[in-house]
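Just passing along the structure, written as structure tokens.
Every protein chain of the complex appears in place save one, which is left out.
Think of it as A, B and C in the order they're written, each chain with its own count starting at 1.
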């Protein structure tokens, strides 16, 4: 079996999970190099997993001829320039979302991708690779709910992660950019159209700490798409029961709900409180397999010389809409997208 | 609208509920008389609801020509003799379950019913009149699950009622007679056959107080029917989450479950424990409408000169099976019914 | 027991149900008079239920001294003038929603109510009297979800009723007035604040017949309230699975969902399609008990000389918001309420 040799940059929580998946759970991939500006993370990975190459300088990793592709799981602000550098250095590229933190950056990434039509560029909207989301997509394509015309998306982080979000608030780009970007991608994907207008509201209902960043702890948006369809988004950082990612697609002949109860597993506990389904705790738990599946899909694209369904433009468009949501929220007005 | 005039005997918790239902929720019935050996209960009902006649002596009530029928909600030990007396006095009769506390008594009731073929005798297996149970019966009759061959019945009382059960243990007849009788009726009803054999086990897992009555706080039984079908019964007195009545009927082409989650209402609470459906608290809450429906059915039988689907023999047969379960449990042996 | 004597106007589907409930399911009420412009409906009710008085002229009914109160279940366009006439004639008044079809009418009703401070005026927002909705309210008041800051309301009619909706489209006032009015009331009730702004969108996704009325078959709205809280509304006329009324209230410490699965009853069917919960078919089925409870509450207010929680102003405010939604949808703009 041909094995694709990958290097990864970024060894934070998600980066380390990606590294582990590449090393051990993607049959036709090898983790050949790891890179982080934090030397201890590099040493740790190299030693623990026997990785041949370790770097603290991203550009040094790009000089490694042994590699076929680069996986980017660094800070969001690094994504676009690393995408450009890796593509220009001749590598296939997988990048975590978001594509970039502003539209100018996204355009740089788009141009780099266009310069290298022979390379695979893969953007990590992992939900599309989650078993349930993919199943819903198939159902829709099979016509099981008729023509979809409304999507409702919940993206709620557990309240126990809120202090981290407060600490990160200055850099996060705000609730809609930070949290709703996956839902925006799902809305475009399932509705098959581009956003036409968006109206967003929100507030600091539990954590006034977000106010000084002109941000919200919970917010909602209503969008209309060019084909007339609708999206309702709810993003929040204070979910008491855990990590709640729920999506509903309503069509003319039926509807689909994904993750209505964010169940941890198949256990129901009955006690004096009633019948209880415990919740999943966070994104690594909920999307454990999806994170494997997406990198597998990236590697398969390389092996089979195919392009992924998600494109660099999907990244730009979602970012654009998230910015429109931010603008709408900050100015309390309806924003029409060009 | 012709109104059927009823007298009721027994004004305990369930008796009072029946009285109230007859007085106010059965359009074509009137509560004309109430009877209880506890004078205060009689006075209370007469005054609160303006009931014309109040009695502390059941035989006195039977002399009242104004009445069309008698509803019996007294102690189980009184049922059979009151059934006989009321029928012989020329009244239609509704009796709470169980028909009788032993088979000899049941035979007395059977004979009384046979002596008065022109009278309606109605046995209060109210579950048959619950919307969900009745719906399941219709589904089965429509062939939606093919041929039913297995029934699983849970009858669990809330643990908060256990002290009452302990206090009553001496008179209750034991777990299977006291609690499984409804499930035995359901098994016969849904499977359409008579019990052939039963094996029952149980124990005092939480409340050793039941041991001195040779009784169990929780028990299970496995039955086979004459047509080869099966029943699994679980009766318990220590349910932590509330009153849990669950029934499953498995057929050759599908299955039905009734009450899998014993939900209190349509509310789900999400909090730090997860997604919670609170449980219904007791039989008056779970079967509130069924208690109305069954008395309505009794009254409609009188008005329309029909006989109910439940017969006096259903009462005898269920009692017989419950005794067989008790015998099996007490002697740890398989009991074959004649 | 003192019995309140009521006359009802309107004997259509809901009117007849109210009449039946008053006649048979409200212990301390009597249905003393019925009124409809359709003579056959009057005759039918009088004969079937033995109602003393029947009218085809509403003003004639108001001359009947035997009556204590009037229940109004006529066409929406009649509500306000009948409310005024009945109050001025000295009766307590129960009126079905909506209060009026425009704000001028609502003001007339408000003035009439203000002129008769000794009379009970009760507006039929029956959902507040549904067991599950009332339970959720209690939970919120008990602080179980912290401070509520978001409500999501679904009000979906079954697609099998869509032809009736098309036939009625000219008079209905449009999707938001016709369908979202209950949800608007719930939003105000649960969030405890008044609407500040609303943005509504929609379309004719399945039934272009609504286009000529400038109406939508499905629509959504996003609202902000004076206290900063949010509401997401989705109203639709094409629900494939039945009548779907779902409400979620999200608070700072938890959330509540009511009716997430619009289950018909407690039965789950397992067959080759999977595990299936069938849906409730329509409003009379879903809110059967709530329709009884609200009239019971009206009657109890009369008996106990109390005022109901729902006021005439709740009716005006909900209508005002529904009009704002309509305006927003028709002009695709954010509407700020004064």
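The criterion applied here is as follows: contacts are C-beta pairs under 8 Å (C-beta built on N, C-alpha and C of every residue); 3 or more make two chains touch, one makes a residue touch a chain.
Since the model is a prediction, treat every value here as computed from it, not as a measurement.
Among B:166, B:206, B:284 or B:337, exactly one should touch the missing chain; which is it?
The single option touching the absent chain is B:206.
In the complete assembly, which of B:224, B:296 or B:316 touches the absent chain?
Considering all chains, including the one not shown, the answer is B:224.
Using the document's definition of touch, tell me which of C:107, C:241 or C:333 contacts the absent chain.
Counting the whole complex, the residue in contact with the absent chain is C:241.
Please output the residues of subunit C touching the missing chain, sorted low to high.
240-242, 244, 261-264, 268-279
Name, in rising order, the residues on subunit A that touch the hidden chain in the full complex.
1, 23-25, 27, 48-50, 131-132, 135-136, 139, 144-145, 253-260, 263-272
For review purposes, identify every residue of subunit B that touches the missing chain, sorted by number.
So the residues of subunit B touching the unseen chain are 145-147, 149-150, 152, 197, 199, 201-203, 205-206, 218-222, 224, 228-230, 232, 234, 236, 238, 240-241, 250, 252-255, 260, 332-334.
Criterion: only the chains that are shown with their structure count from here on.
For which chain is the distance between its Cα centroid and the global protein Cα centroid smallest?
C
By CA centroid distance, what chain is farthest from subunit B?
Result for max centroid distance from subunit B is chain A.
On a C-alpha centroid basis, what's the spacing between subunit B and subunit C, in Å?
Measuring from centre to centre gives 38 Å for this pair.
Based only on mean CA positions, could you tell me how far subunit A sits from subunit C in angstrom?
Chain centroid spacing, subunit A to subunit C, equals 42 Å.
Would you pick out the residues of subunit C that each touch at least 2 other chains?
145, 253-255, 260, in rising order.
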